[in-house]
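Below is one structure; the comments refer to it alone.
For this view, one protein chain was removed and the others were kept in their places.
Chain IDs A, B, C and D follow the sequence of writing; residue 1 opens each chain.
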Amino acid sequence: MVDTTFARVDMASEAIDEIKSLAPDVEVRRITVPGIKNTIWGAKKLAREGCTALLVLGWVGPSLTDKLSYLAMSIGLIELQIHLDVLILDVTVHEDEAADERELKSIAVDRSRKHARNLVALLRGDLSRLAGMGLRQGRPDVGPII
Amino acid sequence: MVDTTFARVDMASEAIDEIKSLAPDVEVRRITVPGIKNTIWGAKKLAREGCTALLVLGWVGPSLTDKLSYLAMSIGLIELQIHLDVLILDVTVHEDEAADERELKSIAVDRSRKHARNLVALLRGDLSRLAGMGLRQGRPDVGPII
Amino acid sequence: MVDTTFARVDMASEAIDEIKSLAPDVEVRRITVPGIKNTIWGAKKLAREGCTALLVLGWVGPSLTDKLSYLAMSIGLIELQIHLDVLILDVTVHEDEAADERELKSIAVDRSRKHARNLVALLRGDLSRLAGMGLRQGRPDVGPII
Amino acid sequence: MVDTTFARVDMASEAIDEIKSLAPDVEVRRITVPGIKNTIWGAKKLAREGCTALLVLGWVGPSLTDKLSYLAMSIGLIELQIHLDVLILDVTVHEDEAADERELKSIAVDRSRKHARNLVALLRGDLSRLAGMGLRQGRPDVGPII
Partner (left out) sequence: MVDTTFARVDMASEAIDEIKSLAPDVEVRRITVPGIKNTIWGAKKLAREGCTALLVLGWVGPSLTDKLSYLAMSIGLIELQIHLDVLILDVTVHEDEAADERELKSIAVDRSRKHARNLVALLRGDLSRLAGMGLRQGRPDVGPII
């Protein structure tokens, strides 16, 4: 679990709560870094300590600079998965996704919990029975196109 | 075969059906991940299990954030092909490509099946007789400029 | 020589013709892939087979998605040159470069032939006498600023 | 400490002052390069000399070209952290963040000092008690969403 002080919602606590209820025996470690670009360092550290699956919880501002930082983070987390044997699900909330703070918080909570479930599901088997089902994290699922 | 729960069409089933009809003896493995940025992890896993050619079927939302995620995925899949000896054809459907859901589904089905054929063709020889022919996946071919 | 079925002009044949007239003894190999993002796989394959210099001939659509695919391809081909000892000149035609198909074809032919000449020139020595001369491929040279 | 001659504020001196007051025993080394894209070379040099944690202080112009240079720098610093065992916090000031020079300087000073504190905090333990607290560097904290 890697999260940031930049985020405005304690997403890691939501995700940890979800994981503990689904898989009580799993050992969870957590590291907090300042912002999204630092999550790669945090993720690498946890992977070196033995973690085999990571949730990286990020919060992204609305400017072009923020979007480019998001891109750099995304490329970095992918690169890390190519170099190390670790599964990383990144959970990012973007400030331009919602009209007000309340909606933003609800997206953050929903997305953190659903990706925590995805992580457990991936480790237990895979998600093939849900392929193409239009699942969404942060919002209600949109479902498949019939 | 790597696909996602984010997609709104079961593209992998279309592609598998196409491959089975063209090359019945080929063994097909499939892994489903939440979204496009996770396909690199899935592709690496299948490559390690012995798969030598992969279709990665992704679905991309219409926002700038989605486009940047697409870019990160594209760079990651290319990077993986540089590091491992595996052929990856990525098949992505972008929600801003079509005016309505029906057209989007038709693009997804057509693109998945045509790239399945491309994969088989590449493994059997190459596609040189079709070079410069303006082939399109998801839409009708536009043909060469005469 | 790596080209695509997506292209609307048989650029590789133009380039091969040019190379054969300049350097008749050179052995040319060619592989055709579906689209630009697959050229990295093709280029790596040819480099492994012993090719020391490659022309990669791509065709890029006009949308933002196409531009990002172009970026991913460009980064990938550069990455490949860092990892392997191979020279790659990429020759890309962008559909938004021209007002009509005829102009597009003329750009494609001119660019393919001129970059073929560049490849031969680079292998024979270097291009220093033409440094800063405002050479263009696909269009007439613009020349140096006097 | 890696900084640039392009910057318009001596951010490194601010950061060094902050570190010295928090952790007087820490040895600080500093290298100055022309611009942000050169910070990767500087960071690698300091890491090779034994530095285990780095602040990279950059200044970014307002044009699209500057934004893309920022992206290249960000990807490079992340890549470096994947390859070497070093923590890098990058502190960048963007000229389009502020309406006038005075505000820009105040952002630069605040951001440099706060990230210096972040660096010390990360090395001493971690920042988990501040996770999701909406901390900002360069501006006042926005706080968590209640």
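As a working rule, a residue touches a chain if its C-beta (ideal position, glycine included) is under 8 Å from a C-beta of that chain, and two chains touch if they have at least 3 such contacts.
Bear in mind that the values here come from a model prediction, so they are computed numbers and not experimental data.
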Report task. Sort through D:A12, D:L119 or D:M133 and give me the one touching the missing partner chain. Result -> D:A12
Query raised in the report: What is the set of subunit C residues that contact the non-displayed chain in the whole complex?
Result: 60, 67, 70-71, 74-75, 77-79, 81-82, 87-90, 94, 115, 118, 122, 126-128, 130-137, 142-145
Report task. Spell out the interface residues on subunit D facing the chain that's missing from view. Result -> 3-13, 30-34, 37-38, 40-41, 44, 64-65, 68-69, 71-73, 75-76, 79-80, 83, 101-102, 104-105
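We adopt the following convention: only the chains that are shown with their structure count from here on.
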Report summary line: For the C-alpha superposition of subunit A onto subunit C, the rotation angle in degrees, rounded to the nearest 5, equals 145
Query - CA centroid of subunit C to CA centroid of subunit D, Å - result: 39
Query raised in the report: How big is the gap, in whole Å, between where the Cα atoms of subunit B centre and where those of subunit C centre?
Result: 24
Query raised in the report: Considering subunit B alone, which of its residues make contact with at least two other chains?
Result: 71, 75, 79
